[in-house]
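Below: one structure in structure tokens.
Yeah, one chain of the complex is gone here, protein chain that is, but the others are all in their spots.
Our next item is subunit A:
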């Protein structure tokens, strides 16, 4: 493109500064959000993967079992096998830290073996502190640099951890320099760890290096028969990918939101470019008449879009990195969703992701410019040179069949299962619904205008006549509104349904008056039967229900499921969606088990099926008695009667105890009595209200990103209304001049514009709300169900939606009125004279 043409095309962007700035902003926001999601999760996953590799070290295979581990005799057996060159036993414990909410991963290792298999976990004693045999010290611990930084005391200090009900003080004898910066962990001698955490005779993992010439598949085949049930032999990559898989659906969800923001940006480019082309119609026709060929014109207009996209992309990339840095420092690497605990990833420059999002920005710009450019290049110059031809391009062609086809296809796609755990077809259905709702818009406008009688008010009749004659105007202004309203409404409905369902679910799972907790379910502290008895004997306590948590590895391909053992038939109700909680053994004598929806989905279980659960290294058969709703464990959970669990395992510990207070006694009184009784014991006492508040706070934090996206979508929609009216108003100067001559005041024309804006937006909002409802249905029934395996009850936030719709219509009116301001400033005489 030569300098002259560059001036003609690209400089036009500079002339309509507001529209350009808004398009830029929309693309920048889309790019920024998408890139930030990518960067944050990329970094978190990398660090997590690095952690897994670090811990796996040079291991070829890993033997893994439930969280509470398995018999360490297996280590002795495996270490002697000819297939195994080196075996390194590990007892991994999530150690609770007193007076702190977080826990610390403690690895009990054999320092003489870890050196050969997982060198990064090698403890390095500080000579002056550790003394002789420091790496074996019974009360010694070695901290990774990140743990040392996070926990404060350095080498030579002491670290307090909770082991069961006790608080133990360990001497910090050195560091684990191989762990790197991002890993918060501690290492100690395996024998010391077994004893400290009351796990003598148990390990949680054995890492194997295979002998030379033994391949993995052969080794798995020969070693697997030696493993007890519930213990699996995995390649280290498999373990890492299970973790990555767990958060994948969440990541895809966020990426989709970013893609939608980008798409809306594209819409905005489309509407501003279309109107810019309309406004420059004569100018472009003149260029054609002066000898500019059709393809150069097309290229010039596309270059405008590309430039918008590129600059927007650049701004977006910068913004994306800034957002990521902010997110790392405020919410953490998982955007608040809790997938990546114990890792502290750092922000890095990702050339590939950056380039991809920059290209996506450019693509959005070019795609938005494509239709208007084609339109402009196709028009015959002679026709376009005629002045009052504006309306032609705004005449929306009805696209009924296409709209119906895309909506129908969306319906069909909802019936398809997910691909690789990702609801691909669900997302496609959402895209089709959005496209269909935009396509259906002209028909709806026509219908609406037919139904709407102008009545007696002049302005209303004028607006009505305008919109009925040029429905394309509504389409252009409304397309953005439809898309953004649909998305915002869908999100609002989904989040409201979700939040209400979680709230109901919390009432179901937290029926007691008080909860005494040894630690979060994964960590090292627990309650002994003596403590439970003490609680039960406290005056004012009417009943207690202990709960035990563990994890079970049912399938090498799946992430371990959570086991919950508590009184069921006589205990708190279960939020069942299917089956019943009556704890009767069937004719087959199998004990009952209740599986969560996720577990039912992942392991294809239905009520009445038998289920084999490995307890204490032996398989035990259960009958699936019900399916319950669980929003806490996306990888699946199974509930069994505590009595059954204890009979099969002899494990009498518990993690929590739910306490019911006798009638007429204040929960606070009992809480105070318990607090006094267990002073200094590091038990947490919580009322259901607090637990509910914390849980909902976590919920809201998780959806923080969603709210942000929603706001962006609405902002973009309003930009669309405002830019299209600004451009249209400019194009309609002659019309306004005429109206002024016919006696309308400047204020009247302002009102006319506001009315048109409100009417157009109202149609857009109505279509958007309908589409939003459909999208919400897909989100709840397909996307959530397939991504996270949980169901929820649809709850329409009617008041909020109505307020939202009215606000949006009013804002659109204001936007239209403000946008037309410039056009109305002109004198009526001049405006009309333009034609002559």
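Here is the rule we use: a residue touches a chain if its C-beta (ideal position, glycine included) is under 8 Å from a C-beta of that chain, and two chains touch if they have at least 3 such contacts; residues count from 1.
By our rule, contacts and distances are computed from a predicted model.
K.L.:
With one chain of the assembly withheld, which option in "AAA family ATPase", "Globin", "Phenylalanine--tRNA ligase beta subunit" or "Carotenoid 1,2-hydratase" matches that chain's UniProt protein name?
P.N.:
"Carotenoid 1,2-hydratase"
K.L.:
Looking at A:127, A:711 or A:803, which makes contact with the chain not pictured?
P.N.:
With A:127, A:711 or A:803 as choices, the missing chain is touched by A:127.
K.L.:
For the chain not shown, which residue from A:59, A:135 or A:438 touches it across the whole complex?
P.N.:
From the options A:59, A:135 or A:438, the contact with the absent chain belongs to A:135.
K.L.:
Identify the residue among A:31, A:117 or A:192 that touches the chain left out of the display.
P.N.:
Selected residue, touching the omitted chain: A:192.
K.L.:
Extract the touching residues of subunit A with respect to the undisplayed chain.
P.N.:
Residues of subunit A in contact with the hidden chain: 72, 76, 79-80, 89, 110-113, 115, 122, 124-125, 127, 130, 132-138, 189-192, 194-195, 200-201.
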